[in-house]
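Before anything else, here's the structure in question.
One protein chain is absent from this view; the other protein chains keep their places.
Chains: A, B and C, in written order; residue numbering restarts at 1 for each.
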């Protein structure tokens, strides 16, 4: 076990996986010489050479499009998008090619690429360094989506993504890159995609969260001690969703609050609520409450805390649910 | 009243609105000389000149990006994306600029642009002419989304979109471009954004649909006559959602089936289900059932009918709901 | 020894007109010429029959490539079979030159899953529908192959309109910087559906774009299969020796509708179309070969009959494909599909069965 920050765990995963499999390469803006603007790829170019950790031109569609071709040539490219909102130029490649190419070859060719990026708000940054774009990724057929909330999962989910035969988007909560710290298994460590984690056991309400919202949910659960016993479910993988874990917790508590930073409408919380409305309706003792970002452009950073789901908002939602 | 096909109603709206307001212009690939690959813009260049109906280079981000600048110069551009899946290169402009620029000017400048495109499947076309991309648009703050299902609404919603001070995406169901025919008011005709339409009154179950799924829902309601009285709610505007119409119908029937062509996960049906799970949970007598496209690349057209929500699938969902 | 001649507008040319315009030559044996001719005729026959099949309702919407055959066959002839081809819809049948059954391509246009192939079987990538988006694929493939020290060149085909797309630009930028062994082959048929190339770009020529990517740009008469071959051969040689990418602009004029659904009479110059038809690429090469004594009328007729026969068999094969099963809706999207797919299929079968 090593005691690592979340971003260090990402870096560790890349080292271990590149060591393990010579077909893994890292490409992106400033990932090489600089080691990434968050240092997530630091040391890789020195260790594995400039052919396996490549500084690309400033062109996100080019990065992801080239990655498709790299897969066809036998590589397993891990693409870094420098920030959430700068991944949008690559959505076209993602939707029209990355998610469809295996299908197009009738399953004969694999596209084992990974797109990873720091995402999310709360970091006091200029505009467009704060987005939570998971909906765009989750809605797209043919790609999987994972979001870690702990250093161990950041390593394990990224390793799983790299080993997966299909394209996986890994969103890394930049807000806790350097505040989430914890034990991380050394060497190879894989957290299978599609398995949620019960971060805290409880009986009165389930708080469903992922990424940087997991610590918020946990702190809300703390704040509610004495009032309500909250289960915190860290989804870890948004697609495929661990439906049985979700349904089991909902069946147990009968009350669900979903927390998401992204704008509300058609956010991932809607999918969670829809699954519950479809498959757990008779278990629910009250509404499924969404605590989310709002349907507005991510705000000026001096007031960003009012936009982000807070411990208070989550706790308030639980209290409302309990008193219905 | 004129008896028009849906695509003719689109064309009519463009004529009327360009006549009414000299600031309205149409830009896009092949919209001018040819009048669009579906003839939606036929006659506009002859009538209003090549400066107001412009054939652009083949570059969707360029089209939408230029439209942002055109707004700043005082124009109200209506951008055609030639097909659904070819709008993805413009998502970056949409998410990072179109939806945020008014906010960036602190409300001082308006971006009254429209993005319209034929969308959806069932038309026996080669790959990528079949997508239902509404989630990508609906999830994006700062833009509204409308989808007509009748010729009158195709005209009225497009007119409303053109007059709206904010950016509006209008998705036109190409499957029924030339099969939906009906009375369309002549001259100016506006259907306000944000108002759903009860396409059929019923009491046992509500079928929520939009676009080409409205006739499917209607036919399912027909098929169920004698078994169940189905209300069909045509949302018309997905954002803003007419929540009161949705909640009123759900309160009345207690059973809701949402129909959407798009892939299921994080589709618009999830949003509808989430709103119900949050605000109508005590009205619901059973699960909210989603009848949707699947989480796969849109299939080979010889089997596309198996992918598209069918009358049978919708009717089956209602029967299951009734017998719970 | 090859002799490539300058042509009007600075286009490279080899084939003359049998009169004032002299013939050049390229370094091909008579057998190679016949091979190339066979490819050309095969593509022509595929195209002409497809249009008929479309009218008969036997294939769906179809993107006609009549008079684009020289660009496709000439350039592909300069490749080794280990080199990869990245076609657009306009080159849908280019796999035929690699031994792909015509029934496969027909099935693609018929919307039947049998039309989707394994690219590794022919070293031909999937048909790319969204304009220009496969350019970075070809570049990534070429780059990746070079990194693996594999001697494989890639060629991406796209149209004049495609050069306006951001994905073309980003792909070309990558190609230049990475010195990827790739040929960016632009079929400049002077139209993107109804949009003439003059409304597409203000660049003097499309080949002028090449310098912006740090690669050479060459212009060639796209209806001259030998000039196309020769220009591509040079580009392939550069790629193989590590000199990086080349942009080839092959100029022709679209003489057919954009696709079966299109009516170009609204926008096209019909006179120019007629002129171009006169000078279409298959006849031009055929007359060249006849002049050179490499081909006889009889042989030409045989080649055409063979191609026709192949198409007759192909359409029969395509039409006797078993109807696709609905289970295919759920297959191949993911290596390891979620359990929900099986449930969805079960439900679907129940409903369809009932």
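Please note the rule applied: a contact is a pair of C-beta atoms (placed from the backbone, for glycine too) under 8 Å apart; a residue touches a chain by one contact, two chains touch by 3 or more.
All figures in this text were calculated on a predicted structure; none of them were measured in a lab.
Undergrad: Tell me the shown chains the invisible chain touches, ordered by label.
TA: Visible chains that the missing one touches: A, B, C.
Undergrad: Just to verify: which one of B:122, B:142 or B:173 makes contact with the chain not shown?
TA: Within the whole complex, the residue contacting the unshown chain is B:142.
Undergrad: Given the contact definition stated above, which residue among B:31, B:59 or B:220 touches the chain not shown here?
TA: B:59
Undergrad: Just checking the interface: what residues of subunit C touch the absent partner chain?
TA: 164-170, 173, 176-177, 179, 199-204, 208-209, 211-215, 244
Undergrad: In the whole complex, what residues of subunit B lie against the chain that is missing from view?
TA: Residues in contact with the chain left out: 25, 51, 56-57, 59, 61-62, 64-75, 89, 92-93, 96-97, 99-110, 141-142, 144, 164-166, 194, 240, 243.
Undergrad: Would you write out the residues of subunit A that touch the absent chain, in ascending order?
TA: Against the missing chain, subunit A presents residues 29-30, 32-35, 37, 55, 57-59, 61-62, 85-86, 88-89, 124-129, 294-297, 299-304, 306-307, 310, 312-313, 316.
In this text, only the chains that are shown with their structure count from here on.
Undergrad: Work out the mean Cα position per chain and let me know which chain is farthest from subunit A.
TA: C
Undergrad: Please list the single chain whose C-alpha centre lies closest to the global protein C-alpha centre.
TA: Closest to the centre of all protein C-alpha atoms: chain B.
Undergrad: Could you work out how far the Cα centre of subunit A sits from that of subunit B, in whole Å?
TA: 30
Undergrad: Which residues of subunit A are in contact with two or more other chains?
TA: Residues 61, 89, 92, 96, 99-100, 103-104, 141-142 of subunit A each touch two or more of the other chains.
Undergrad: What are the residue numbers in subunit C that touch two or more other chains?
TA: Subunit C, residues with two or more chain partners: 113, 116, 130, 166-167, 333, 338, 340.
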